[in-house]
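Shown here: the complex without one of its protein chains, the others still in place.
On to chain A.
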Amino acid sequence: MTSLDSVTSHPVAQQQGTEILLHAQHLSSTRANRLLFRDLELSIPASSVLYVAGPNGSGKSTLLRMLAGLYAPSSGTVSRFATDDNETWQRQTLFIGHKPAVKQALTALDNLQLQAQLDGAQIDDPWQLLETVGLLGLEDIPAQQLSAGQQRRIALTRLWYSRARLWILDEPFTALDQAGINLLQERFAEHCANGGALVLTSHQPLTWQPQQLQTLTLGGGHE
C-alpha cells in the first residue's frame, strides 16, 4: 500500500518578504519497504503553524523527525533558515517527540533544571515555571510516580523558556487534560505572535485559530 499526499488544504497567502524558517522539497520517505509519502513540498514561514494530520501509521512522526533532522529523507532536501550550519539550526529548533525525554528517576525540578542547562537557557525562577505548567507542589516527587499527563507537562516546560524559533511537536496534547491543552495553545499563540513557527501533529482539532495555518494531510483516503 502506498500512501498518497494531498497537500495544503489552506495554503498560506505567501506575502512578499515573509521569512521562511524551513523549506522542504521533493521529500519522500520509505520505511520498512512502505512508501509513506512522496514528493512532499512544504515551507514554513515565520508566525505560521503547520498542522500535520493523518491516520496512525501515515508517516506523521517520520515527517516530523525528518524535519527535525533525526532522519535522513529517502530523497529530497530540507533547507533550514537558509543556512547550512547545523549548529545554528539546532539552536533554533526545538523538537519534542512522543517520548518525552523525562528522566523517570529524577524529580520534576531536577529534570527541568538539567534540561535547561542542556538547552543553554538561564532559568531565573524555576518555581514560577513549575507553577505555570501546574507542577508546583509536585516538584520533589520522582517523575515515575507522576501521571502520564504530569510527565508530559515536565517535558513541555521547555516551551516556556525556549528561545528556539521553530517548534516541532509530535502529539503534544497526548495525556494532557483540557486545561493543559488550553494552556499549551495559549503558549503556541504567544510563540507565533513573537515570530516563531510551529509544526505539530495531533488527533485533536485545534481550538485556537492561528493566523496562518497550513494543514497537511498524510495518508490516502482520509478526510
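Quick note on the criterion: a contact is a pair of C-beta atoms (placed from the backbone, for glycine too) under 8 Å apart; a residue touches a chain by one contact, two chains touch by 3 or more; residues count from 1.
Going forward, contacts and distances are computed from a predicted model.
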| item | value |
| --- | --- |
| Complex member absent from the view - protein name from UniProt, among "NADH/ubiquinone/plastoquinone", "Heme exporter protein B", "ABC-type oligopeptide transport system, ATPase component" or "MaoC family dehydratase" | "Heme exporter protein B" |
| Option touching the unshown chain, where A:119, A:139 or A:177 are the choices | A:119 |
| Which residue of A:28, A:90, A:202 or A:215 touches the chain not shown here | A:90 |
| Absent-chain contact - pick from A:55, A:69, A:134 or A:149 | A:69 |
| Sole residue of A:23, A:38 or A:103 that reaches the chain not shown, by the stated touch rule | A:103 |
| Interface with the unshown chain - residue positions in chain A | 65, 68-72, 86-88, 90-91, 93, 95, 97-106, 110, 114-115, 117-121, 142, 163 |
